[in-house]
Every structure is written in C-alpha cells, then in structure tokens.
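Missing here is one protein chain; the remaining ones are kept as they sit in the complex.
Chains here go by letter, A, B and C, matching the order in which they are written, and residues are numbered from 1 within each.
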Amino acid sequence: MIKAGIIGATGYAGAELARLLLQRDDVAIVWYGSRSYVGEDFSQVYRNVAGSADVPCKDDDMAQLAQEADVIFTATPQGYCASQVTEEILSQAKVIDLSADFRIKDVGVYEQWYKISHASPQFIPEAVYGLPEINREQIKTARLVANPGCYPTCSFLTLYPLVKEGLIDTDTIIIDAKSGTSGAGRGTKLGSLYCEVNESMKAYGVASHRHTPEIEEQLSYVAGKPVLVSFTPHLVPMNRGILVTAYATLTKSLDAATVKAVYDQYYEKEYFVRVLKPGEAPETRWVEGSNFADISFKLDPRTNRIVMMGAIDNMVKGAAGQAMQNMNLMFGLAENTGLKQIPMFP
Amino acid sequence: MIKAGIIGATGYAGAELARLLLQRDDVAIVWYGSRSYVGEDFSQVYRNVAGSADVPCKDDDMAQLAQEADVIFTATPQGYCASQVTEEILSQAKVIDLSADFRIKDVGVYEQWYKISHASPQFIPEAVYGLPEINREQIKTARLVANPGCYPTCSFLTLYPLVKEGLIDTDTIIIDAKSGTSGAGRGTKLGSLYCEVNESMKAYGVASHRHTPEIEEQLSYVAGKPVLVSFTPHLVPMNRGILVTAYATLTKSLDAATVKAVYDQYYEKEYFVRVLKPGEAPETRWVEGSNFADISFKLDPRTNRIVMMGAIDNMVKGAAGQAMQNMNLMFGLAENTGLKQIPMFP
Amino acid sequence: MIKAGIIGATGYAGAELARLLLQRDDVAIVWYGSRSYVGEDFSQVYRNVAGSADVPCKDDDMAQLAQEADVIFTATPQGYCASQVTEEILSQAKVIDLSADFRIKDVGVYEQWYKISHASPQFIPEAVYGLPEINREQIKTARLVANPGCYPTCSFLTLYPLVKEGLIDTDTIIIDAKSGTSGAGRGTKLGSLYCEVNESMKAYGVASHRHTPEIEEQLSYVAGKPVLVSFTPHLVPMNRGILVTAYATLTKSLDAATVKAVYDQYYEKEYFVRVLKPGEAPETRWVEGSNFADISFKLDPRTNRIVMMGAIDNMVKGAAGQAMQNMNLMFGLAENTGLKQIPMFP
Partner (left out) sequence: MIKAGIIGATGYAGAELARLLLQRDDVAIVWYGSRSYVGEDFSQVYRNVAGSADVPCKDDDMAQLAQEADVIFTATPQGYCASQVTEEILSQAKVIDLSADFRIKDVGVYEQWYKISHASPQFIPEAVYGLPEINREQIKTARLVANPGCYPTCSFLTLYPLVKEGLIDTDTIIIDAKSGTSGAGRGTKLGSLYCEVNESMKAYGVASHRHTPEIEEQLSYVAGKPVLVSFTPHLVPMNRGILVTAYATLTKSLDAATVKAVYDQYYEKEYFVRVLKPGEAPETRWVEGSNFADISFKLDPRTNRIVMMGAIDNMVKGAAGQAMQNMNLMFGLAENTGLKQIPMFP
C-alpha cells in the first residue's frame, strides 16, 4: 500500500488527484492538505467524494508529511514546493510537484517569467521533468519529479516527433492553444465567474504566458538548439480540455503517409498517446476524464506548412493523471495503473 | 469472463454501457449492435473508445446473439425488445432491457402511454423491475430484467422511504424533474441542436410524459394503494444529470431528525444511495459519471409540506450503470463491481 | 431629456439598466454609481458599452444625485435604499428601487425574511409595487416604486389570472422555479464560479428563499385572503432566464379553452405578456434579451391539477427592463419606449 499525501488537495488539480487515487486499492491518502479548509472534511469541500474521503483537511506541513507518506504531491501555487522541500524530505518521501518550481532548469528564466526568486535552486538539477513519454527512465529513479504544465504537455506531445526528426522549421512554430476553465483554478476571481466565462472566449497572457519557456526548453532539448515559439492560450467556456493547434513550415516536402509514419514510430507503443487516422482532428470530448492525448496533423501544400493538433484533458494528462503516471513509474508499477479510464462521453 | 452483447450500442445509453463494460476485466463485449452503423468500427462512431473497441458494429440479431453471449442488453427504442425476445433466447442468455417494454405490468397502461401494442405480453409477468434497492433478490434469479427509466429511478429513490412509511399524503405528490440533454438521445432532431438547447430551458411532455405510469406503478406497490402523481420533466442545457424536486403534504408533524432517520434506515446499507446531511441539497455535479444517487429533503412547516430532492447521472444510475448493477446481481457478483467510479468534478 | 442616475451600476442588474438606457435618445445617464469602481470608467468595467459610456464611476451619494437627476435607480443590496432615501430626495427625484426594501408592506415580514431592520419604514406605505400589469395607474403617480423581484415577477404573472378568478385552490400552490446564473450577481463567490455552475443544477434556499413572502403578499391581494406557497428556486447553467413551473389543484372542472380565455382576458392588451397557443410551453430562449413574459398552461385531468408555466429574462422583465417600464409610466411615456427589443436567438 502506497501512502500518499497531497498538499493543495482542495484546488481543482489536487482534488482530481485525490479522486484518481481514491479509486485505487493500492494507494491510501494519508493527508489532505489545504490552507483554506483546515479541519473541514475533504468530502464537504468536494462532495463527489462523499463516502470515500470523509476525513478532515490538514494544514501544510511537508516535513511532517514526509514522515507519514511514501509520496508527496504538491498541487500548490508557484514557490511553495521550492520553499518547503529539503534534503531530509527528499530522503524520506518521493516528491511530485505539480507546480512549475522545478520544471525549468535555468533558474534565471524561472525567476524572470514567474517573478519570484527560487528558494531552493540546489534541487533543480536533480529534478526530472515528468513527461514519461520522453523521460521515462529518469522518472523511475527520481526523488523529485516536476510534473509538466497542462499546455506544455499538450504542446510538446503534439510537436515532439516532427521537431525531433527535423521535419519542421523550429523558427516558425506557432502554438495556438485553447483551454477549458478548470485550468484557471478554484480561486474566486471575477474573470472565473460563470457569467463572465460562459458564451465568450478570449486570448489571455498573449506573448507572455508562463508556460512559454517551459515549452521552449523541452523543444530545445529535442531540437538540439534553442527554440522560441509564439504561444497564445485562450479561455473557452467548458470545464475540461485543452486543444493545441500548432503551425510550422516544413523543412522539406512531405506527404501525409510519411508524417503519419513518423508519429506512429514515436507513439505506437505509448499507451496514452493516440495518433488519429489521417483526416481526423482531435476533439477534447474524446479524451475527457482520461489520461489520453489524441494527436493528429494536416499538411497544407499551398503554404508549405503543417498544422499539428493535440487534445488532452487538462485535469488528467495535463495535471493529476500525469502525476499519477509518474508515481506509478517511481514505484515500479505498470505506468497505466489506475489510469485506464475510458474518456467519458457525453 | 462474461460475454456481453449490446443491441443499440451506438445510442448514448448503449455507448455508455459499452464504456463501463470495457473498463472491466471480467466482461468481454462480443456484439456491438447498431442499425445505423453496421460494418463501421464502433470506435469510429465513438472515438472515446479508440484503442478499446476497434471492431465493426453488427446488425440486430437477438437470436444469434443469444447463442454467443451470456447477457444481452437492449438499449433500443420502445417495442424492439418485446418484438424480438423469445423463450429460446431467454433460455440461452440473460436479457436486460433498457427500454420500457417490460417495466409496466399492466399491458393496457403500457399500450396507452406508449401508443404501441406489446408484442410479447407473455413475458411481462416474469420480468423483474431492475431497481436493486427494492428488488435485489428477484433480480438475482431473473432471466429478464426491465431496467428502470432515468426519471423513475431518481423519482422513486427520492420518494420511496417516505411513501413506504406513510409519512406523506400520496394524493399530493408533485414531481418536478430536470434533465440534461443526453436523455434526449443521439437522434438528429431540431430540438436537440446545440443552439436550440444552449442558454434555454423548458418543460416538455407536461402531464403526459411516458415515465409517469412507471413512477406511479412503483410508488403504488410501496404505498399499497393506487398513487397518481403530477410529473413534469424539463430540459436543461447540460450533458448529464437528473435532478428531482418532489413535493408532498406530510401526514403528520415531523422534525428533520426523524425524517433523516427514516431515509438512513432505508439507505444506510445501500452503496449507491447517499443521504445528504441536513441542510444540503443534491447537485448533479456531485454524482456525474457515477452510479450514485444523492438524496435530501427540507421540511416546510409553513405549508406542512416536505420538499424531497434527488440527483443522479441519467446515463449511469439512470441507464447504463444500473443495467450493469443488475448484471452484477444476475451473475452473482458484488453489486458494485465496475461501478466504484467516484463522480468526476469539474 | 430624462436625466437618470444609477446607484449600483456595476452589478449585473445595474449594468443591464445602463445598457437599456444608453440605447435611448430621450434619456441621459448622469451618474454611474459603484462602490467598487469609483473613478474607473464604466466602459472599462463593462466593455460592451465601450464608446457609449466612457465616463468614470462615482461613489454613492443619493442626496447629491437627487439634485442632478430626474430619476434615481437603486440596484443595490437590501437595506441600502431604505437607509438613504429621504423626503427631500423624494421631493427632488423619482426613485425606482430594484432591491427588496419597499416591496413588502408588512415591515415585520421584511425584517424576518431579510434579517435586517428597515431604516425608513415611513416610506413603505407610499411605495408602489412596480408590476405595471397590475399597478399601472398607481405607478404613474408614484414617487417611490419598488421594482419587483425576478422570481416574483415571473411567478405572479404566471398565476395571477387563475388566482384572481378563483379557479385554483390557493392552498395547493407550488412554484418550482429555475434561474440562469446572472441572478446570483457579480459577486466573486465560490458557488458562482464557472466550473461550479456549469454542467450542474441544484435547488437552493429551499423553503426559505426571500422572494417567498413577496410572491405570497401579491397573490394574497389578488385572492383576497392570505396565500402561502411552496417556492423552490433552482440554479441552472445558463446566463439569463427564469422559468416558473407552478402547480395547483383546480377548484372546478375546466377545459383548456376556458383557461386560455381567462389568460387572454387578462393579458391580451398587455404588450409584454404573450399567452402561448395551447400545447406550447414557454422556453427562456424565446424571451432572452427582451421584456416579454411568455405564459402557458396544461391541464392534468388525472390529478385535477393545472400546470402553469412562465418564462422571462431575469435581467430584463425580472429587473432592469421592468424598472425602465416603470420609469416610462412615471414620466408619462409609452410603456414600451425603449423596450421593443425582440428576443435574441440563438
């Protein structure tokens, strides 16, 4: 039995993680951390888990939790994990950080985009970027995993094979991403109110969203050279789902069969990546509630560009599901343990 | 391994059933029946199951299917199951009918409300109304189960204990029900278009909806006398969920603790019925994607009435989940096998 | 040119009123009052009016405003208008209060349901309940109009003719109402977040909602005797719209033609009330953005009950539109001036 603790359990990502873990027989949640709801039953904060998690939330105490848990998930605001994690904690429990604190290797870049100073840069080098499809082996032995952002997960998986194979000009990459509203979190902000979001859409964080350097760093590793992208996220009136539409100029003439073969080569053994049939475009409804990423593309010979498309559930593959996928790897379990949910439709 | 066949697999209820069955290790789906998509891969019709159900749909052939399957689910329009079922089929496979064909014992009532003549009234007596919370034992040995309607399931569970205990005047029962749009099915009707449903709500089938006699029959058994109700369904712009708000006059003065105790007495051992704490009202989001029914009530001393409230996911407890719950009972399995999903939120 | 001031202009109702007034050539808004946005341009708070209302919001100052305006609208929390209004103000400007402060004649009932003490009960007697369909003549000469609540407007118009004619037993009235989310206001509450509201529905304020005594008082006047009702509001995932489904037992046998004739008798001269054809049920989409109330009914001979249904846009006929309708009457204008908008669909 794996003993798991969640700090930040009452945010949307933390609660989704709790839901996924509660459905397993081989994991016990020993700590529902929440600053806002200390002492209140978790199942009163999220009544979906009534009957499964009728235990009180506890305050943050990562050091104490490390003594009680085998694995700690931090689904917390930027800066928290970096400010709490210690060598002692890492020697006692595995840590999977759902925040951005350990995603970016260059602390200067982190501090520039996140506008905070990093409290424990000494752990950045050992932290493994938790995208199993590229870092599977390192994750297995990691003490500290930086769980990827929702947009970076979807963007990277969509672009990865073609960048790796040098088939697209990395100077021309444009990523237009759209997200459901759960990505904005459970904070009571005006812009997250039902009547403000419903029946509307907008771009936000244009040319300045903090997931940009994360995407760029990972693509740069793959490309073997620095990559800059234009990344524009949009808010769409729905709960879950991220759709990425990415554009790039081809480096040489390609037909659809060739491109499909490249995607298949990279993903056919990946349980969670489904490369669609030619002509199909991803739709978020077909991945909702699951850890799948659906990927497809369309060539545009008129402009010599390719349009690459990917869809994930931002709460699952974009956050809690991927965190559990990482946990599985770190504990030597089958990677899809507890993650075989088929997407729910409608 | 239970071999299951679904006739009507490409409707919403059939597809939800397929999704639930596919997530099990002890069930194999041997037949995806669909008049509209014969020969087309089921996973092309419902891309959420891509990778899990890449097999072609077959035409209807209940007799053939009975030879290949241990259990047949008919998620078909009214009249189909009654027109196909035979003694031979029932001797070969268990049948769980998600249509209304065998829900109503009085064939005259059936024919009056459904405007069709019943093709096999000889099987009505043996058919068991598949609401496990009241007919658990009979279901275990049934050959033919009539899976309840979505509104009747939610309405009945909401009212049952108080009717049984004689605490409400059954002449005063009013059931105001609201449903998400998946209940309308996947037929391409004008009234089901996104722009017709979104940002609107309406009552429909007022004083004439065909679930009325089904509710009345079950409540009459419980009351031990004929019960007539006012039942009004409404269409609400959301995918899943039924909310029932039921009103009745109390037969005697009651306090909340007493009523709560009655509900608890009936439901505390029921895995799928969650009686809420006093003061809480059911919300469909807390049951979405699960087989739970959340039940609550509020006394109104000013009018000597009680307001009873229930919420289910119409696709799960209101259709496919309950069908699988019945299957579990019929095969001697734990009733919640494959049905422990925690509701998905958001 | 009528000079109008709005206190509470940056709430949803106040902003809707601003929008409606801005579309008129015969009204000038001289004061956008807002505690939260003092000094900020109104068109920055509500960018829909960009180009039409690029003027800064002012703080509350009803006394000052009375010197500058011909009419003051208070779209403010309960208690504000009562705490500010004075004889001097009423002698200088007409006041239309969109809060509940002057809707209820019995100050004890007000204080019991609203849990605040009334700061100026001396003005209650002269305040006119601003439902033009019943109080048209008194409104014309009123200094102080209490603009009705959204639920009471829809409930009352739905029930009024049949109560007035004694055709329904007023001891049996049950009002099940459903509202879009704009009725919850623009406050940043957890329960108003997009992901909390979307894909869900719930009852709230069961047997305790503060619109109950308002409905009862108005129906009591019509019935000529005290009327108590069961009133249950529900929250539905849509922006605008209220749907009322009301139930009552008939006092005598009636056919549809007779009931239709009664409704027509009361409403055929009313510009804003549309009695639907027999068999039609109101849908909120057909009134959205307009000041119309669509009304219909269905007899249920099996139970000797009638189901009465009404739909309005809660922001227009349920708030700002009706306020402007009252303003028109108070200034001797055609009642539908500026209110002839045809509902917007889709």
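Quick note on the criterion: a contact is a pair of C-beta atoms (placed from the backbone, for glycine too) under 8 Å apart; a residue touches a chain by one contact, two chains touch by 3 or more.
Note that the structure is a prediction, hence the values are computed from the model and not measured.
Chemist: Just one of C:Ser120, C:Ser155, C:Asn239 or C:Asn304 touches the chain that is missing; which is it?
Modeler: The missing chain is touched by C:Asn239.
Chemist: Quick one: which of B:Gln64, B:Ser192 or B:Thr251 touches the chain that's been left out?
Modeler: B:Ser192
Chemist: Of A:Lys105, A:Lys298 or A:Lys340, which one is in contact with the hidden chain?
Modeler: Reading the full complex, the residue touching the unseen chain is A:Lys298.
Chemist: Any idea which of C:Asp60, C:Glu196 or C:Glu283 touches the chain not displayed?
Modeler: In the complete complex, the chain left out is touched by residue C:Glu283.
Chemist: Which residue numbers on chain B touch the omitted chain?
Modeler: Interface with the chain not displayed, on the chain B side: 12, 181-182, 186, 188-190, 192-199, 237-239.
Chemist: Contact with the hidden chain only, please: which chain C residues?
Modeler: The list for chain C reads 12, 15, 19, 22-23, 46-52, 182, 199, 239-240, 274, 276, 280, 283, 285-290, 294, 315, 340-346.
Chemist: What does the interface between chain A and the hidden chain look like in terms of residue numbers?
Modeler: Missing-chain contacts on chain A: residues 172, 174, 176, 178, 180, 195-196, 198-204, 206-207, 228-230, 232, 234, 236-241, 243, 245, 247, 281-286, 288, 298-300, 302-303, 305, 307, 309, 311, 346.
FYI, only the chains that are shown with their structure count from here on.
Chemist: Based only on mean CA positions, could you tell me how far chain B sits from chain C in angstrom?
Modeler: Taking the mean C-alpha position of each chain, the two centres sit 38 Å apart.
Chemist: How many angstrom lie between the centres of chain A and chain B, each centre taken as the mean Cα position?
Modeler: 36
Chemist: Where in chain C do residues touch two or more of the other chains?
Modeler: In chain C, 195-196, 198-199, 237-239 touch at least two other chains.
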